[in-house]
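Structure below; questions to follow.
Here is subunit A:
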Amino acid sequence: MKPLRIKGGRVIDPANRVDEVCDIFVRDGKIVPSAQASRGDEVEVIDARGKIVVPGLIDMHVHLREPGRSDQETIETGASCAARGGFTSVVCMPNTSPTADNTSTIAFIKQRAAAVGCVNVFPTGAITKGLKGEELAPIGSLKRAGVVAITDDGSCVQNNDLMRRAVEYAKMFELPVLDHCQDYNLTANGVAHEGYWSAVLGLRGWPAVGEDVIVARNVLLAELTDWRIHCQHVSSARSVELIREAKRRGVRISAEVTPHHFTLTDEYLKDYDSNFKMNPPLRTTRDRDALLAGLADGTIDCIVSDHAPHCTHEKEVEFDMAPFGIIGLETELALALELTQKKLMTLPKLVEKFTVNPARLLGLNKGTLSDGADADITLIDLDRQWKYDVGKSASKSRNSPFNGWDLHGKAMMTIVDGKIVWRDE
Partner candidate 1 sequence: MSATTWTRKDLLGIQDLTPEEIIFALDTAAAFKQVGKRTIKKVPPLRGKTLVNLFIEPSTRTRTSFELAAKRLSADVINISAGASSITKGETLKDTALNLEALHADIIVIRHSAAGAPHFLAKHLKASVINAGDGAHEHPTQALLDAFTIREKKGRIAGLNVTILGDILYSRVARSNIWLLTKLGARVTLAGPATLVPRVFEQFGCRVTYDIEEAIRDADVINLLRIQHERQCKTMFPSIAEYAAMFGLNKERFARTKPDAMIMHPGPINRGVEIDSEVADCSRSVILEQVTNGLAVRMAVLFLCARGL
Partner candidate 2 sequence: MKTVILLDAAAIDRAVMRMAHEIVEHNPQPDMLAFVGIRTHGAPLARRLAAKVGEICSRTFPIGELDVSMHRDDLDLRDTPRAVGASHIVFDVDDKTIVLVDDVLFKGRTIRAAMDELNDFGRPQCIQLAVLVDRGHRELPIRADFVGKNVPTALSEQVKVLLTEVDGKDEVLLQ
């Protein structure tokens, strides 16, 4: 592997407060000062003029479906999607089959990732066995097996006492707890946000309070246990308010949001297209605006895709019966860049949401371009106009609501451990 010189790009490295045009040097898979780069070897020069150079982007919420549903996605294809989207690290969820609630499954995932994954794959382990919300999973062993966090994502622990004990236990192993905030009773049988559009369309409603109630529970438990609870894919205005207020008090609560939640609303359900059906559901413009405000003021720490592949034949059914979720790794960055285009935040602030913030929340040694750091680097062309064609996706699945959308801004090159794993033609 040749040493690299990434030349002339605008380097944005929030961890080191860098935002200037300069070169980045890579040797033996690490970022190095310029002097150490060549050492007599031929250096490959990558022309980054006119591009943005950032630490490799991190997506801390994806579903790779392997083991169990390789028809929907595999670690290999999911990692390819990530690379195309400009992501050098992904954190995968445990609702596989078998569930990632045991060390063997974690070992399998890590092994597959090392063998065929072109980006870094960090597994999470389950909070409860089988994600059933009844008994704790072997959290200590899962930590030893290499999980970076625990979560029941896909499901949500309903028993508050069990959740409390899980958080206390996880704290011992310094494992953050990620929570898919959903009260099963309030959201029973729901398929769309409970509001005007669900009333018009005759779809069972899923009230925002079904998420807010669990966010509130998590705030209180995080306070009680003095440990880190991270609310996944927040979607409602009230969730943002609760988290903002809790952070002000110093509670160790954090939050993430998906591009579809800050871009789309429940009005998009008009044609009963199941590519707009996800959990949590798309909500109103008021909720969307609250999510944007939460991103802007730092209440929401990260942006994630919640990449959730489903086979076409599974999604192409009556709305009520379709599974929840969409793929998103390849459109994530462009949709996020709209926030800077709309002047809702600066580019460096946006980059934080994909780098320092997730790295900090999960204790990953990633997300910076410091000397000695792993050479995970993403090159972005802010001006590139392109049309998303889901037919050409690296995913095995095609469930995206953004097919045919004109997007502005794209990852042009993804480098992992100093190796170029993807470049745009």
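Heads up, the rule we're going with is that contacts are C-beta pairs under 8 Å (C-beta built on N, C-alpha and C of every residue); 3 or more make two chains touch, one makes a residue touch a chain; residues count from 1.
If you want to know what made the cut, all candidates are chains of the complex that A comes from, given by their letters.
Predicted model only: the values in this text are computed from it and were never measured.
**Student:** What candidate from 1 or 2 touches subunit A in the complex under consideration?
**Tutor:** 1
**Student:** List the residues on subunit A that touch candidate 1 in their complex, please.
**Tutor:** Per the stated touch rule, the residues are 195-196, 199-204, 271-272, 313, 316-321.
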